[in-house]
Structure formats: structure tokens, C-alpha cells
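Quick one: the structure is below, questions incoming.
One chain of protein is taken out of this complex; the other chains stay put.
As written, the chain order gives the labels A, B and C, with residue 1 at the start of each chain.
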Amino acid sequence: MANSKYEYVRNFERDEILLPNTWIVVRIDGRGFHKLSSYYGFRKPNDPRALRLMNRAATHVVLAIPEITIAYGVSDEYSFVLQRDTTLFDRRKDKIVTTVVSSFTAAYVFEWNECFPQEAATGSQAEGTTLNTEMLPTFDGRAVCYPSWENLRDYLSWRQVDCHINNLYNTTFWALVQQGGMTQTAAEEHLKGTVSSDKNEILWSRFGVNYNNEPEMYRKGSVVFREYALEDEASTGKDGKEGMAADDPGVGTATSDPISKRQADKIRKARRKAKVVTEHIDIIRDEFWVQRPWLRSGKPGRPVDDQPVS
Amino acid sequence: MANSKYEYVRNFERDEILLPNTWIVVRIDGRGFHKLSSYYGFRKPNDPRALRLMNRAATHVVLAIPEITIAYGVSDEYSFVLQRDTTLFDRRKDKIVTTVVSSFTAAYVFEWNECFPQEAATGSQAEGTTLNTEMLPTFDGRAVCYPSWENLRDYLSWRQVDCHINNLYNTTFWALVQQGGMTQTAAEEHLKGTVSSDKNEILWSRFGVNYNNEPEMYRKGSVVFREYALEDEASTGKDGKEGMAADDPGVGTATSDPISKRQADKIRKARRKAKVVTEHIDIIRDEFWVQRPWLRSGKPGRPVDDQPVS
Amino acid sequence: MANSKYEYVRNFERDEILLPNTWIVVRIDGRGFHKLSSYYGFRKPNDPRALRLMNRAATHVVLAIPEITIAYGVSDEYSFVLQRDTTLFDRRKDKIVTTVVSSFTAAYVFEWNECFPQEAATGSQAEGTTLNTEMLPTFDGRAVCYPSWENLRDYLSWRQVDCHINNLYNTTFWALVQQGGMTQTAAEEHLKGTVSSDKNEILWSRFGVNYNNEPEMYRKGSVVFREYALEDEASTGKDGKEGMAADDPGVGTATSDPISKRQADKIRKARRKAKVVTEHIDIIRDEFWVQRPWLRSGKPGRPVDDQPVS
Partner (left out) sequence: MANSKYEYVRNFERDEILLPNTWIVVRIDGRGFHKLSSYYGFRKPNDPRALRLMNRAATHVVLAIPEITIAYGVSDEYSFVLQRDTTLFDRRKDKIVTTVVSSFTAAYVFEWNECFPQEAATGSQAEGTTLNTEMLPTFDGRAVCYPSWENLRDYLSWRQVDCHINNLYNTTFWALVQQGGMTQTAAEEHLKGTVSSDKNEILWSRFGVNYNNEPEMYRKGSVVFREYALEDEASTGKDGKEGMAADDPGVGTATSDPISKRQADKIRKARRKAKVVTEHIDIIRDEFWVQRPWLRSGKPGRPVDDQPVS
């Protein structure tokens, strides 16, 4: 029974190849997480268990796919950055996106019980967080190409500013509701038209909350990446947006004169060994990037215990 | 802190919209399942627990996404067919593919323990199937558009023929190894150049196995769909490929004169109520399709207890 | 001097392949023809010389690319339909679109002097239509896939209805201006909110013009296609949208079991010989299509002198 008669249907398949020499960002988003977070009783405005689960799943993805340089997460979304010169899956878009989405989902479901520990059958609260087939967490995803280092930096800044704006709003909103006794509608009305300083003021004067003392995980989101010994700003030169060219010739060379397969394997292996950390830190200013040139170059940094004497 | 400065990065995002009035097939594939099936000790040539897990996950997806008419699975792959006139996610490709992949993955991981029951710590065998963070199952996926009913039928036939070819090979191969005592290399060598009848003969003469008595799940794969009362071939007219036009005017009408949102909701609701079944059955011949016209029309069939008196 | 060092840039090229088994429509549009028609003094509301030039250029394209079944033109736009099973340029989109656009442009420029004959240097009028490097006519284009015969028919109907709507408006508008002495602004204001019957009435009562007596080229646009002996409606059965399935099995067969290269060449050759005609005729109703089944089947019809005796 030959299959040739039907095989022509393969001609309907299409592979989109992402433009070479661009940074690839895969962003995943929780599907219907508003409903899901109610269903499982996530705490408002932030549930540290849920955020830690996101971070664990992201760490799993970064470990599983060494081509990912850095990941940034806030709320129920996470962005994964693939090295500019990556040839992962020959840069086939569907393969890259679905692999990230599937790996993230698998880890999120698998680690659920770790982050929402199921107590003995003592109370309804604990029971509420038991994962249920009726409401499984799922994520959609997309890939976007950014042609320059500045574009990539701006993308990540965009997400972190968004984190700040949303978290300040949510923190104030839920303070008004939970501590101020307002209805959600009243709180929403109350915040209409306010700017950042207004919300800071409300938090401070009415609830004695200094927003800047809120946990950094809430205010800055989470950054997952391989950590090596930090570089001095002075020793490395600027690696911020102004100095965006610093390694571009290298990048260029990498493209026109691609590194050998052996080198690539070596880099891959070195990356696998590196420690993947989760930080809650400013990634808008240059400092973070200047100290970690490997995030841009894609080459492994120096081991952490090899810290330069200052 | 306005975000407008960075928001331009959104202009780099692209949404691919799948061509209207075409059947959408999302096919997912297990990633590295050769390795994974060794790791967890899946039985060869077929592990009924693993196949049932695939079927459960697929059923979960079909229930979660009523726009899916039918799904066909074999080994570690599954194809999901979306109705020709679906407007799910405005037919955005990435959204459709990642949602299917993520839903499937979530269910697969979640249901793992159901299908590979963890016995008390009595033996290594049981332990071997405990899901482990080092080897989480993941799936990639892709979407393909098929413009005609015949193309779609041929796609599904292609997969089922493939199932047959692979399963006959694998059954013979593992019989030679497990019962015949051959090395895998010797068995491979032995089967080189053989045709179907040769393999049937080997199974029968050397191992007393009549291939046609092998479980249908192995020989035909699994078909997941909403079941209604079967239609008579006579009463419905042919709905096979030859009669492919039967409902095309309807399809056409649906496109040019789209059903109202209320009607769509009603159909969606009716579909949610329908029973989703898993069969191991021939989907290459017309019979299956003629008896189930709703798979093509996208409209709910008659309830099962409304079976016509023959 | 080897070129290998730079050749990697080829990897940035992408070829989009149009979905198989769909009708391909390439629509070209005059760029800036409002300005161009003023510059060369085209007559309003219709300049027969300019329309004939469009038709000649379209005929040239249909002759040059036998895979085109039919073309429909109105004003400064033309749509070219490629056979559903065409493999022209392996269905590469850019190649198909640019070839049609370039062939059309070349013919339009080349034939200009035929359609706007340059009289001896007697007057400014004649001089006005001399093609000038400052204002060369150019066209942009796009390709669209239509998965079903009905979609294709609806596309063509859309263009012909558009022709009717625009031409009725323009005819009335210019009557008001040219014969009624209105300013263009006044005429525009006058027509605001009018429906078809109002415009017919204005033409008839104020200018004694029966719109239905206007030239068919203006009212119906132009249809360019290969003509064979017309078929009886009775003998062929319906080939309209209702009977859209009539040749779909054939189409299907053509896809799954593609015609041999020899057959394709034969068809191509037969097509080259066929007479390409330009008609101004209704293509919305079924009649046109029922009489010309070759437009749908893609196979050559019977020679014209082989007309059946009625």
C-alpha cells in the first residue's frame, strides 16, 4: 500500500524562516488567566506562588534551549530572547515558537504542585489550588524579529515599563478595595485620570505604603539569564545603546563567516554548564547590560569565581 | 513614566492570517520522543498506555476548542482539523497553533499519572514511568491550509496509510528482535526491501501472528470526534470525495453570507454538549464520512438516540 | 576572486509559494492615474482610447502567459485569473506578480502611440497625448488566492458591480458638469445620497440620456479570454455557482494525480493557438460561464467552427 498517492498534500505545508541576523523574541501569554486566577484563588494584586511558578517554568525553558540568552517575565507573560546568530531549527518560526510554548506549558503544569503545595485535606483554601482538568493553564505565543540591539533593548524596556505601570495601578487599586473597603467599580473610578505621583500619594497617605518598598519581583518583574562574573563598566567600555556598535563587527563576522560547528557545540556546552539565575532588577538602564556583555555577544563569560580584583 | 517611547517596537510584530474558506489542520509532533520513550520505558512496538495518553490529551483539546471537527492520531503525532469557515482567533496562525500545542501539552503532562499509574515504591519498573523534570514531554506544531474537501480527505488518508506502513514494519521488526532474538541491526537488515506481503508472511510463518488480528488502535490509529446519530448511506447521498460538492454550495453560502453570531454561538453550544468519542476505524474509504455528514458540514448532527429506524 | 565570502546574503531571500489548488488572481492598478489622465487629457467620464489601450495591454498579457484563463478590466485596473492547478513559476508569488505587472506595463507603453495616434504638429491637443518621460504610466499589483470556484466568481462579480456603480456615478457627474454647467463641487454635492434610480432619472430627465444605451465597454468593463465554440446550457449542465461541483472531482484529480508534463505542454500549445477575444458582457450571472466551461476546467474547448447544431 504505497503512500505516494496522497503524499502530494505535503506541498501545502509552508515553513516561515525568520530573517537571519535579527534578535528573535518569543513572547508567551497566559490564556484566560483572569478567569484562571479567580478559579484557583490567586492572591491580588500579586500572588508570589504564581509568579514563582512562572519563573520556574521560564528557567526550565532557558535551561532546555541554550540558544536563549535572556528571558523577562511579568504577570502571566514571558519573553524569551534568542541570540541574533542562532540557527536553532534553521530559524523556522513555527518550530521555535511551538517549542518554547510547549516547554513552558509542560514545566508550568509539572511544577504546579511545587508552587501551590497541596496541604492535607484540612481546608477548602488548600483544595482550591489543586490543578483541575477543567481549567488547565495554557499559553499562546508569537515570535518577533528585532534587527538591532537598540530595538531589542527598547523591546525589553517596553515590557519593564509596562510592568511598572500595571503594578503601580494594581497595587493602588487593590489597596483601595482590600484595605479601603471600596467596591472594584468605585476604585476604578477613583483612579481614572491619575498619574504615577497621584497613586504613590494615595498609597502613602491612605495606607502608609511606600511603593518603593514593595517587593522588587512585583515592581521590576523577573529576569532569567546565565550568570557569569560581572564586568567593570570601565574595563568593558560601554555596552549600552550608545555603544551599540561595540560588538557589531563581531556579529557581522559571525554572519558572513559563521563560527564552525565545533565552536558552536563548545559554546552550547559552556552555556549548559552556566548557572541560570532569576533577578528582579532594572534592565532599562545600561548598567545591567554593561556588566554582562555575554548577553549581547552570545559568548560565555568568565566563571563567577574568576571575579576580577577591583 | 510614559511607555510611548518604547511602544514603537510593536510595529515589528506580524500576524499571519490563514486563508479563509480553507480547512485548517494543526499537526503536533512529540519532540525527541525516541529518547523520551526509552527514558520512560515505553513498550515496543506500541505502548497502549502512551497511546491512550495521546488520545486523552487529544480529547481534551477537541473539547476545549469546539471549532475542531475531528482529530487523527498515530504514534506521537496528532492532527486537528478546524472547520473550513472557522473564525477562531480571526484565523491568526500563531494563536491557533500555539493554543493547540499548549492545550495538548498541558493535558498530556496533567494526565500522565492517570495513564502511567504510579505504584507504591515496590519496584524499579513503576518508578521508571514517573514524570521527571529532566525529561518533560513537549510537542511542536504547525498549521496547514487545505482548500478543498478532497485535499483534506487526502491529508487524513496520508496519515492513516502512514500509520499502517509504520505499524506493520514496527510489528515485524520487534517480533524479529523480541521473539526472534535478532539484534536490531540484523532485523533492520532482514526487512530491507521487503513489501507488505513479505512482512505479513514473516509475522504469520515465524511467529504465528495474523497482523489483521492486531489491535485496531495500532493498525488504524485513533480518530477523535463528536458523535451523533449515524446517517444511512442511502439517505444522505454520497459524501465521499466523488460527491464532494454535496455541501459546497452551503460552504459557499456560509462564506459569502456568513452565519449570524447568534447561530454560531448556538452551534458552538450544541457542539460543546455532543459526546466526543475515540474510534480506531478506517477513514480512507468514504463510508466513515458518508455516515457522519456533520464532520464536513460543521453543523451538529442528530442526537444519537434519534437513530433512524432502518 | 571567489564570491563565497559574500554569498551568505542569499540566505536573506524568501520565496512565498501561493497555496496550491487555489485560483490565483493578479490585480494591477494604475499608479496616480488621476494625475496622469489629466496630464494627457483623457476624456471624461470615459476615454475609449485609454480603455482600448488597457484592453490591448491585457490581451498581450493573456497571450504571453497561457496559464491565464480570463482577465477582467475596468478603468485603470485589470484582474488576471490563473488556473487553479497552474504551476507557473512553481507558484512563486513575487515572480508571478512582477511578471504580470511588467508585461502589462511594457505593452501599455509600447502600444500607447497606437491608441493615441500622434497627429502632425498641427495642434496642442494632439501634442498633449505624446508620452513623456516625466509622466510614464506605471502599475502596481498584488496576488490573491481564492480557494473555491464560488469565491472566484464572487471576486469577479465584485469588480463588475464596482464598475457599474462607479460608471453610473461618473456618467451622471460629468453630465452635470459638462452639459449641466455645474462646478465639480456642486455636482458632487448634488449627487450626495442619491441611489441608482435617482442617477438614472437625472440622466434621462435632464440630459435625455438613457443609461442603458451607454456603450457596454463603459457599463460592463472588459473581459479578455480565449474563445471556443459556445456550449449549450442544456448540454453542459449548469456550470454556475450552484453547480460548482461539476468539475471539482476533476480538479481534485488534477491535484492528487497531476497531469503529465506532456499533457500540460499540449494544453499550453492548444491555448496559445486559441483566439483571445475582448468582450463587454455580464459575468455575474451564470450564463457566461455555463456557455464557456473551459474557463473553469482549464482544458481547451472545441474550435469555434465546430459549433453544435441547435
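Everything below uses one rule, namely that contacts are C-beta pairs under 8 Å (C-beta built on N, C-alpha and C of every residue); 3 or more make two chains touch, one makes a residue touch a chain.
As the structure is a prediction and not an experimental result, all values here were calculated from the model.
Trainee: Which shown chains does the chain we cannot see touch?
Mentor: Taken over the complete structure, the missing chain's partners among displayed chains are A, B, C.
Trainee: Quick one: which of C:N3, C:S205 or C:S260 touches the chain that's been left out?
Mentor: C:N3
Trainee: Pick from C:M54, C:C145, C:I202 or C:V224: which residue touches the chain that isn't shown?
Mentor: C:C145
Trainee: Specify the residue from the set C:N21, C:T105, C:T129 or C:T278 that touches the hidden chain.
Mentor: In the complete complex, the chain left out is touched by residue C:T105.
Trainee: Could I get the residues of subunit B that touch the absent chain, sorted low to high?
Mentor: Missing-chain contacts on subunit B: residues 5-6, 8, 11-12, 14, 17, 19-21, 255-258.
Trainee: Using the document's contact rule, name the residues of subunit A that touch the chain not shown here.
Mentor: Residues in contact with the chain left out: 19-22, 145, 147-148, 150-151, 154, 241-246, 248-249, 251-252, 255-256.
Trainee: Since one chain has been left out of the picture, which residues of subunit C touch it in the full complex?
Mentor: 1, 3, 5-10, 12-14, 16, 28, 31, 60, 94-95, 97-99, 101-103, 105-111, 131, 133, 136-146, 151, 154-155, 157-158, 161-162, 164-165, 196
The working rule: only the chains that are shown with their structure count from here on.
Trainee: From subunit B, which chain is the farthest off, judged by mean CA positions?
Mentor: C
Trainee: Suppose you list every residue number at the subunit A-subunit C interface; are over half of them used by both chains (same) or under half (different)?
Mentor: The interface is built from the same residue numbers on each side, given that over half of them are used by both copies.
Trainee: Using the average of all C-alpha atoms in each chain as its centre, how far is it in Å between subunit A and subunit B?
Mentor: The computed centroid separation for subunit A versus subunit B comes out at 32 Å.
Trainee: Counting only residues that touch at least two other chains, what does the list for subunit C look like?
Mentor: Those would be 19-21, 255-256.
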